[in-house]
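Only one protein chain is missing; all other protein chains are in place.
Right, chain A next:
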Amino acid sequence: MSQFQLQFDPRSYRRTIAGKDVIIHCHHYNARVQRTLESAVAVDGRAIIRGAAETVFAEQIAQALRDADDSEPKLGVAEQLYAQLGYGRLVLTPTPQGRVHATSSHYVEGWLAGFGARDEGVCTFTEGYIQAAIWAATGELVHARERECMARGDAQCVFEIDGGRTQAIAANTKQPVAFEPRTTGEYLRSQHVDEPAIIQALVDMPIHGNAEGLIPAFSVYLANTPADYYNLICIRFVEQMSAHGRDKAAKRMLIADGETCAMNTFRGIMNSVEWEGLVAPMIHEPRDNIFALVAISNGLGWGNWHITAHPSAETIEFESLNGYEALGYREYRGRASDPTCFMLTGVAAGLLELVYGVGTIADRLGTCGTRETACISRGDATCGFAVERSQ
């Protein structure tokens, strides 16, 4: 599976698998963003998720296939990619009844670990992946809809394949952006935290699917997801909510998802054997935790961001040199009028809430607020985040 091996660019901190920049996020973020989109009554969140997955993976899977192969080995490659990225085990060859199934799923495990059982299926993302895989492997346009889901207590996730589709899969159209990220800046460092060592350790870690196609690591379920996917679902969600006058609420909810994710994810990371072995010996004072967590996030492919000011536990400032959200917005939509780094905005607050806050996640949520003071998507040289404790 050498074609799926991770490529890491130490200059940009970008992770690439099968030709696409991938971001490591955990089930907390994936499940929360999915819940935000799917529970918004004004828009069809499922269609946004399914459509983005289909567009992005149709391109990535096609890049991974050999034209000379038959459809069966091509479907096998798509199954392998799905498992390698950490989404689970998917059997794409349809049964005579026209169904495909999954025996393990990042989205199911993530939903169960985060929210518990659900009455509806949770594998909307997988529906889009299946549509993309079948199209890339066979040229057939299909609809995939989940009929049984392990999150509801079913034995496996079963997807019904409907071949009566005529609508083409939307191309992943992006405009190249002439942007050269700044390479240096005035950043604060911790004398105890060895950031390059943390990043290198993360790069060296085998963060790919296990026998179940899952990546349980750092006390969370990780997945390698193309940045394009996150950008498309967030951009489309805000745009579609805007049509109902709810774009501000949409942005605030995406920020809150990043904030909650940061607390849950980084708390999981801080309670993991990986942290205990690698990072804990570097921690000598509470602020070291923030420096270490920022180093970890830089190793996860989120981009390249650093702390520029941290005078007290009440406030912190960050600068991001090439965040995937800002650059992604530029690629998909051109220059933005307002900042677009919702995830990083939330994560910035979540970091302060986690490291210096008290109480449960719910107690800490919302006790800090972040302003995105500059954003590459607006044409600024970097993205800036100023966090202040508000309660």
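The rule we apply is simple: a residue touches a chain if its C-beta (ideal position, glycine included) is under 8 Å from a C-beta of that chain, and two chains touch if they have at least 3 such contacts; residues count from 1.
As a convention for this text, contacts and distances are computed from a predicted model.
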| item | value |
| --- | --- |
| Choices "proton-translocating NAD(P)(+) transhydrogenase", "Branched-chain amino acid ABC transporter permease", "RsbT co-antagonist protein RsbRA" or "Probable glycine dehydrogenase (decarboxylating) subunit 2" - which one is the UniProt name of the chain not shown | "RsbT co-antagonist protein RsbRA" |
| Residue of A:I61, A:M150 or A:L214 in touch with the missing chain, whole complex considered | A:L214 |
| Touch criterion as defined above, residue of A:T166, A:T184, A:S337 or A:Q391 at the omitted chain | A:Q391 |
| Options A:G268, A:G323, A:G350 or A:G384, residue touching the unrepresented chain | A:G268 |
| Chain A residues touching the omitted chain (full complex) | 27-28, 39-42, 109, 112-116, 214, 216, 219-221, 241, 244-246, 248-250, 252-253, 256, 264, 267-268, 271, 358-363, 365-367, 369, 390-391 |
